[in-house]
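Worksheet for the structure shown next.
All protein chains but one are shown in place.
Chain IDs A and B follow the sequence of writing; residue 1 opens each chain.
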Amino acid sequence: MIISLLAVIALGILAWMGSMMGFQYVLGVCLPYTAVIVFLVGFAWRIIDWAKRPVPFSIPTTGGQQKSLPWIKPATLDNPSDKAGVWGRMILEVLMFRSLFRNTNVSIEGDRVVYWSSKFLWLFALIFHYSFLIIFVRHFRFFAEPVPFFVNGVEMIDGILQIGAPRLFMTGPLVIVALLYLIGRRIFNQKVRYISLLSDYFPLFLIFGLCATGIAMRYFMKVDIATVKVFVMSLLHFSPDTAALAKIGSIFYVHMFFLAVLLMYFPFSKLMHAGGVFLSPTRNMANDSRMKLHVNPWNPEKVYRTYEEYEDEFRVPMAEAGLPVVKKPEE
Amino acid sequence: MAKIPSPEELMQVSYDMPRENWMDTKPEITEGAVAYPAKKVTMEPLGMPNPHDWNPFEEDWHLPENWEEIIYNGLKERLEKYRSLKLFMDICVRCGACADKCHYFIGSGDPKNMPVLRAELLRSVYRKDFTTAGKILGKLAGARKLDKDVIKEWFYYFYQCTECRRCSLYCPYGIDTAEITMMARELLHELGLGLHWIMDPVSNCNRTGNHLGITPHAFKEIVEFLCEDIEEVTGISINPTFNEPGHEVLFITPSGDAFAEPGIYTFMGYLMLFEEIGLDYTLSTYASEGGNFGLFTSSSMMKKLNAKMYAEAERLGSKWILGGECGHMWRVINQYMSTMNGPAPSCMETPVSPITGTVFENAAETKMVHIAEFTADLIKHNKIRLDPSRNDHLNVTYHDSCNPARAMGLMDEPREVLKAACNNFYEMPENTIREQTFCCGAGSGLNTDEIMEIRMRGALPRGNALRHVQEKHGVNMMSCVCAIDRATLPPLADYWAPGVDVSGMHELVANALVMKGEKKRTMDLRQEELPGMEDE
């Protein structure tokens, strides 16, 4: 845990120092390009790497009644028997974290085992992911001119509380609260602390740093966003505007650096659960292997003890017991 | 056998985590902690790799010389053959949602029984050998070097997983520990390490057609003996056919039902039902096993044992196969059978109930119908007469077996049947039934007596739920559709909820079944007096 925290702090300091010591071009231009390429190529490579491996057997985890007799109502979402059901299950899984919503917490109370409802992980995980998504969408104001229409809509809703100026976007504090919850349970929940690895803390701290610098830039250590946009747009046009870059405060470099690290770390880490969940065979398959043939591409030859071999061994007692035999036993 | 603590002592489970990192702790492999190993004489004829005699309680497990290479290559091969394995190695975020879903963790508090850590036992080795970060950062990246202690740890913990898939239900990415356990067991088998209790049934099933090693003539005798008991109770004489070609249906059920109480009563129940409805069926001694311990061994062994079903159906010219009450048998049939050994022989057709005309479209590919589906259909169409008052002395609950629940979704069919056969039916608490059901504590080949403490720990959640309905509703009968359950639930009930008995579903059906020409029933199938129906 400490190592992860120190690593992220070190990255932040590195970026800060770098921006002061004349590495602006490396930090502001070279690194972002590299990070985007690594992210996109890496992500695609990981997905293809998984997809190259076959799914030999149909192994959905069935979470409800199967489709069998016509008057028994099947659980179409938790035990899909067709493609539509699988789509429904996957959409709910990806967008609503349906499996996590089932979560319970076991305790032994005297002589009873009690299963407490436990939805906080689901709630904060959902808050985190959606806040992060909205924050990402909001950043499109820097990526296009004119600003895409959806950005204004998202901003209007995100800032609907109309607190302060610059107007407070709810997703800012929400993402921080959610991250603190996720970090907190890794530290204070014994079981989760026991299973946590460095690679579990690191992305949390990294994203925390990314969000914290972003929020700081908006509310506390403001940078001139008009210039930021000029620079970002110049990056997108593949003609980096170093003059604009030079005018932007150091905190922007730290923010960009965290982002670049996150992008480059993403494809090679557990963060790939984002892509992996789509390929999970216990979720994305229909429970239809009794209705339709599922093919295993490496299905080996059938090798088994045949009836003939079996009868050869037991022919005499079988015949004596009056069991039908194919070949008469020799007298 | 090691002495088992009392239920009160066993309930004192602490979920506090140890101070030291899990990579630095080792399991104590003592008598009672692991089941007995498979013998060389069992493994060799089956063609299992590196068969050897060894003793888990000794320091040296006599691994083959190049054991590290075997594991490396075995893991590499499986990572390429199974997307599930590769994906499940890569995408776990260690959120901990699975942690307290495992019955062994709930009953033991052992951190490595948390599904996430059970998977990390393998994942850590995967990281070291197959990921760049693991190679460079080592322990910092959660990687560790494979050594002989890791193998022992695998043997210990992957035989404390019953492949019940309960964790998989709660995992936000559907990571299925059963998949990981199956792969780990395959790897252990590559080194010649297996369980006697799994490999002995496998070997028997291969040779004699059933797990118990019952020879064909003995099998016939046992069934005829059961028929005599049926006649004693009902006055009706039944003469099932064996290995006889030309019948519409081939009936296959786990052999445990033909051999041990209370399974035999369920077997009698099947025979009575078929007699009453006049089903045109035959039993096979060659394929006299529905269960498939190959599922707990390796995919190739599963295929080898399962292949007999279609082979026999083809030889006998059956139109479809009716399958008895069994848990893992139905995982194999539902999720593996047609892929491994299909398509079904050409003589087979989409199953149609000859009594009701119902077409079982859901079995169009495998041509195999679950008897709960079959009987629920008979009841729905009023094709059998049931007198549930004969079961009035029973307060019945139902234990969903892991595999029919989470690898098939057979949930309402057995409930419909039970509610028709019994007037007093009570569900256990909702977090312990249907898709959230708990294992009996000894599935996947762990129903052996030398690890009774582990079994009872794993049985804690189920036992506790059972005692709850016992106290609340006076439940005295737990019904189930699984032969392993019928073997493992009686000790579970005796330990956690004494006074509750265990039965298969069709035992209760047959008790309630009003048969044409039967004599007045004064006894149930166990030949115990039926309260209120004694001879006047």
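One rule holds in what follows: a residue touches a chain if its C-beta (ideal position, glycine included) is under 8 Å from a C-beta of that chain, and two chains touch if they have at least 3 such contacts.
Please note the rule applied: contacts and distances are computed from a predicted model.
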**Message:** According to UniProt, what is the chain that's been left out of this complex called? Choose from "Cell shape-determining protein MreC", "Cytochrome C", "Molybdenum transport system permease" or "Amino acid ABC transporter membrane protein 1, PAAT family".
**Reply:** "Cytochrome C"
**Message:** Counting the whole assembly, list the visible chains that the omitted chain makes contact with.
**Reply:** A
**Message:** Given that one chain is not shown, which residue among A:Ile2, A:Met21 or A:Ala165 touches it?
**Reply:** A:Ala165
**Asked** Of the listed residues A:Leu11, A:Val55, A:Ile215 or A:Val261, which contacts the missing chain in the full complex?
**Response** A:Val55
**Candidate in contact with the missing chain, chosen from A:Leu198, A:Val230, A:Leu293 or A:Ala319** = A:Val230
**Fill in**
Interface residues of chain A toward the undisplayed chain are 36, 39-40, 43-44, 47-48, 51-55, 138, 140-147, 151-152, 155-156, 162, 164-167, 222-227, 229-230, 233-234, 236-237, 239, 244, 275, 278-279, 297
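Note that in this section only the chains that are shown with their structure count from here on.
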**Request:** Could you grab the centroid distance between chain A and chain B? Build each centroid from C-alpha atoms only and quote it in angstrom.
**Result:** 33
**Item:** Residue numbers on chain B that touch chain A, as the complex places them
**Value:** 8, 11, 13, 15-18, 22, 79-84, 86-87, 90-97, 99-101, 106, 111, 114, 116-117, 120, 132-133, 137, 140-142, 165, 168-176, 179, 206-209, 215-217, 220-221, 242-245, 285-286, 299-300, 303-305, 307-308, 311-312, 315, 333-336, 338-343, 358, 360-366, 368, 370, 373, 376-377, 380, 405-413, 416, 429, 431-432, 434-436, 460-461, 464-465, 468
**Prompt:** In their complex, what parts of chain A are in touch with chain B?
**Reply:** 3, 46, 49-51, 53-69, 71-75, 78-79, 81, 93, 97, 99-100, 102-108, 111-113, 115, 121, 125, 185, 189-200, 268-270, 272-273, 276-277, 279-283, 287, 289-296, 298-300, 302-307, 310-311, 313-314, 317-318, 320-324
